[in-house]
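Read through the structure below, which is laid out as structure tokens, and then see the notes.
Here the complex is missing a single protein chain, while all its other protein chains stay put.
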Amino acid sequence: MRAEREAARVERVGAPASRESAPGTGAGDPFPLERVVDEDGLVADESRVLLAGEELLRLHRAMVLDRALDERMITLQRQGRIGFYVGAIGEEAAVLGAAAAMAPTDWIFPCYREHGAALLRGMPLAAFLCDLLGNAAAPGKGRQMPCHEAWRPARYASVSSPIGTQISHAVGAAWAARIQGEEMVPLVYFGDGATSSGEFHVGLNFAAVRHLPVIFACRNNGWAISLPTDRQTAAATVAQKAVAYGMLGVRVDGNDVVAVHAATRRARARAAAGGGPTLLDLVTYRMEGHSTSDDPRAYRAAAVVEPWRRRDPIERLRRLLLRRGLLDDAGVERVRAEVAAEIQVALAEAEARPPRPPLESLFEDVYAEPLRQQREQLAELAGAVAADPRVADPRHADA
Amino acid sequence: MRAEREAARVERVGAPASRESAPGTGAGDPFPLERVVDEDGLVADESRVLLAGEELLRLHRAMVLDRALDERMITLQRQGRIGFYVGAIGEEAAVLGAAAAMAPTDWIFPCYREHGAALLRGMPLAAFLCDLLGNAAAPGKGRQMPCHEAWRPARYASVSSPIGTQISHAVGAAWAARIQGEEMVPLVYFGDGATSSGEFHVGLNFAAVRHLPVIFACRNNGWAISLPTDRQTAAATVAQKAVAYGMLGVRVDGNDVVAVHAATRRARARAAAGGGPTLLDLVTYRMEGHSTSDDPRAYRAAAVVEPWRRRDPIERLRRLLLRRGLLDDAGVERVRAEVAAEIQVALAEAEARPPRPPLESLFEDVYAEPLRQQREQLAELAGAVAADPRVADPRHADA
Amino acid sequence: MAALNLLQAVNDALRTEMRRDPRVVVLGEDVGRFGGVFRATAGLQAEFGEERVVDTPLAEGGIVGAALGMALQGLRPVPEIQFADFAFPAFDQILSEVAKYRYRSGGQFACPLVIRMPYGGGIHGGHYHSQSPEAHFIHTAGLKVVVPATPRDAKGLLLAAIRDPDPVVFLEPKRVYRAARGEVPEGDEALPLGQAVVTRPGTQVTVVAWGAMWHEADRAAREAAAEGIDCEVIDLRSLQPLDLDTLVASVDRTGRLVVVHEAPRTCGFGAELVALTQERCFLRLEAPAVRVTGFDTPFPYTLENEYLPRAPRILDAIRRTVRF
Partner (left out) sequence: MAALNLLQAVNDALRTEMRRDPRVVVLGEDVGRFGGVFRATAGLQAEFGEERVVDTPLAEGGIVGAALGMALQGLRPVPEIQFADFAFPAFDQILSEVAKYRYRSGGQFACPLVIRMPYGGGIHGGHYHSQSPEAHFIHTAGLKVVVPATPRDAKGLLLAAIRDPDPVVFLEPKRVYRAARGEVPEGDEALPLGQAVVTRPGTQVTVVAWGAMWHEADRAAREAAAEGIDCEVIDLRSLQPLDLDTLVASVDRTGRLVVVHEAPRTCGFGAELVALTQERCFLRLEAPAVRVTGFDTPFPYTLENEYLPRAPRILDAIRRTVRF
């Protein structure tokens, strides 16, 4: 029957691919999971490791820092020292493998779990921590929630909460660079949840139809707050969504930093050579709650997370490094200690800054120059504070 | 090289399929163009003609009416008797073949070229014409531009201008019907331009993930005002966009009313049986300007339209009917004459109604009952008209 | 009567109405299994099943658009937008479709539905978890806009909103989701939409507010009383339809008006209230009406308490108005 033939046709591109499954063989599977380093740290095809030892060590350190930072900040949030935190525990390979494959002048358009990439790019840790504290030294001047950093010197764009909005920004930046004759390939991150947004669709379509050099990196971490990916989309893979745009889609083991890096580098080379955009489906897993505001026990059984523990991306890279003799157990410990110290120092530095930006900062940067309203309202607020200091008393907060 | 392998993979699902090309063989082409009746009115596989002679004649008449109506209304617009018109010349098979395959209780969510479907569903022609005139008898009370009709008795939803918004309405209606235990499969129309909208993406994804019975009918007519489809998307077909949702996508010769009908009926049966939604890519062509406001000579060479003249959907059906002896030349003429007379009578009826809805109609239906503002503003307007009749003088319009 | 907080009252209203009316369905991000990020829909999926309490993909436009389609087909959907700040991706559906469907079809179709949104600041949410977009909705004819300040009103007004024939944007002041507690009747009695309530009668100045800011206005009025200034406080509850009679009657008596809202001042609903009262109470006004509002900036993070028009700033405005 014809109807059955058609059903089969969809199956072909949409067969439910388990997110835990071993990498596809490539035969018959249009979007096989690319992997270079297996869970034991073994490499089947050495030619696919494109990173030198030194680079692997640098990535390892960045991932360890990312993890340690997340753990420490979650604690700080519990202690009430910061208001909120959203981390990347378990997703470090996806975040850092992709970022490391880009040129330093390539823009990064982050979602909200990519501060590891900002630090890799050179954002000072203390500056990032000031942003978390929202203090007077915060580069973002304490205007957004924690983890909504921006870092212009590294072309690391401004994190925003609304899901998916950054995607078309990357498309525009690529377009502009082509007009300017600059070789620049933006990397834009987003989650599996974001693939349902209109923004995703619109952005990828623009990029494909203009054949723009953009790398769309989906941190496909299995969850959008409480919604598992299979309730987010009926597509078996995120990679196949590229078909809608006549775009290349590649599915990668997002917990294998070497594979993520290789796929991203390939996509970048292709884009820079005029080959157009790529959608990277980085299959990984959100090990913790969505953020410090979330308690996943309400919707996710602990057991489903278990299998992912042994796929830990940092452990996997460590096994590779140990096997290759690039690092020994003491070295691993040393990295951990260094990173902990780095956080400690930066935290001390950040917490030493005045905790609150000045009143006038409230009215700056709305426009290049404050308009009448901002000037008048600053005066009004200053007057009200003078009349009653409680106007500026943060403790007077609850109803 | 791996990169080449991947490029090939995309080619497989995204090879540029010419919109003028003959139907695919099926081998290797995941989205072959389905056709039943060829341009000479010949049928290769009789088993695929699902329509009885009587139904074919009914569809023929509906298509002839649609065409004659469009032609007449374009003339009326030029004469200044109506303000605007947007028709379906060349797209009658796509519009009517799909509508005819639905059950009478299935909702139709139109775009803006589907008035032929409204009439097929039983909207009186005079009522439609009153809507075009925006007169006192218009079902829409003269509030929207011409061709923005709605017809509740036939579950024909309200046409809206913003592109794509109707798509998720169809999804919601299907969802509701399932909750209510009613077998109802909505048919929603939209253009190739609409496939770029966020609305398209969001709607199809919802339908697929909830496995809802909806038929998404893309009138893929080659143009979105001045933009040809290949600048709208880099995908070779609209059908392949279904892959993104794990949905069935079917590519149909949209100028073959028998094929459109068959594909839609199949999709409906599948949906009603719990098989989920289908995206129909109805490949057709916009023979005229976008609307009476448009002059396609500014962006489209006459020559590109030429090949489509011999693919005229009405001519093709006529050839089939003639071959089958269901109609002869005299019969064809008779249908034309009947239809012309029907339009003439309805037009006279419509033009005999008071040309302007009453003042108070301006303030009705904003809410179920007018609020204070609407009541006060009606009084204010009536007062102003009393003070100066020019307030309600339509001629006092230009600056 | 049970003592509930505002969040529990919302939950109670949804449960009550879903039991009473099988047409009522709830949909949105995380509303099902999880029960909503604020837990407003907690327990509903367990009671009413996965088809009536639906976890949707991440797309607000789709949530509202699907709800509209459901309403056309006869259901009474209650979509949730996780934060009012994320209503913007659904603006085309809300402003172009939901608001205009009845009018544009000549009254053939209607789409009664209630779009619930937690809104407002005071939870350290920064730019995108703090905004008060009511003016956008009020400016759009065809929508009703309701904002409860207390648990009792939250329940009664939400019941009324779901039963209303018109689409309603139901803004829930998340700052007082837990802080506002009070007695809530156990039945299914709705409170009428479009009626403000004078929560504190007074003679010298009328203070108008809604949502979380009503609590601040009330506090400011109590402090003012201690200084000998007698304020009348009005909780509008429904911004569209607006109970203008109550407002005008009050201002005609007091001759002075202070309007409080969290949204930025320029083109906020405060401007409309000032315009309406000067149109209708022109000869009774003894001082310019004063707006105590959020500032014309995006919503900040660290300095959110400076940004919000809390009691001390309202009190300052009350004093200035009385002294004018």
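Structural remarks
To keep things simple, chains are lettered A, B and C as they appear, and every chain counts its residues starting from 1.
Heads up, the rule we're going with is that a residue touches a chain if its C-beta (ideal position, glycine included) is under 8 Å from a C-beta of that chain, and two chains touch if they have at least 3 such contacts.
These numbers come from a predicted model, not from an experiment.
Considering the entire complex, the omitted chain makes contact with A, B, C. The chain that is not drawn here is touched, among residues A:Gln77, A:Ser168, A:Asn221 or A:Thr237, by A:Ser168. Among the residues C:Phe38, C:Tyr103 or C:Tyr177, only C:Tyr103 touches the chain that is left out of the figure.
Listed residues A:Val36, A:Cys147, A:Met184 or A:Ala262: the one in touch with the omitted chain is A:Met184. Across B:Arg231, B:Arg310 or B:Arg324, the residue that sits in touch with the chain not pictured is B:Arg231.
In the full complex, subunit B makes contact with the omitted chain through residues 83-84, 134-135, 142-145, 148, 160-163, 193-194, 196-199, 224-227, 231-233, 293-294, 298-299, 355-357, 359, 361-363, 366, 371, 373-374, 377, 381, 383-385, 387-388, 390-394, 396-399.
If you put the missing chain back, the residues of subunit A touching it would be 107, 109, 138-141, 143-144, 148, 150-152, 157-158, 160, 162, 165, 167-180, 184, 186, 198-199, 201-203, 205-206, 209-210, 364-368, 371-373. Annotation for subunit C: contacts to the undisplayed chain at residues 85, 88-89, 91-92, 95-96, 99-100, 103-104, 127-128, 135-136, 138-142, 240, 263-264, 266-272, 274-275, 278-280, 282, 285, 287-291, 295-298.
The definition used in the following text is that only the chains that are shown with their structure count from here on.
The most distant chain from subunit A is B, comparing centres defined as mean Cα coordinates.
In terms of their C-alpha centroids, the spacing between subunit A and subunit B amounts to 42 Å. Mean C-alpha position of subunit A lies 35 Å from that of subunit C. Multi-chain contact residues of subunit C (touching two or more other chains) are listed as 57, 59, 61-62, 89. In subunit B, the residues that touch at least two other chains are 198-199, 201-202, 205, 209.
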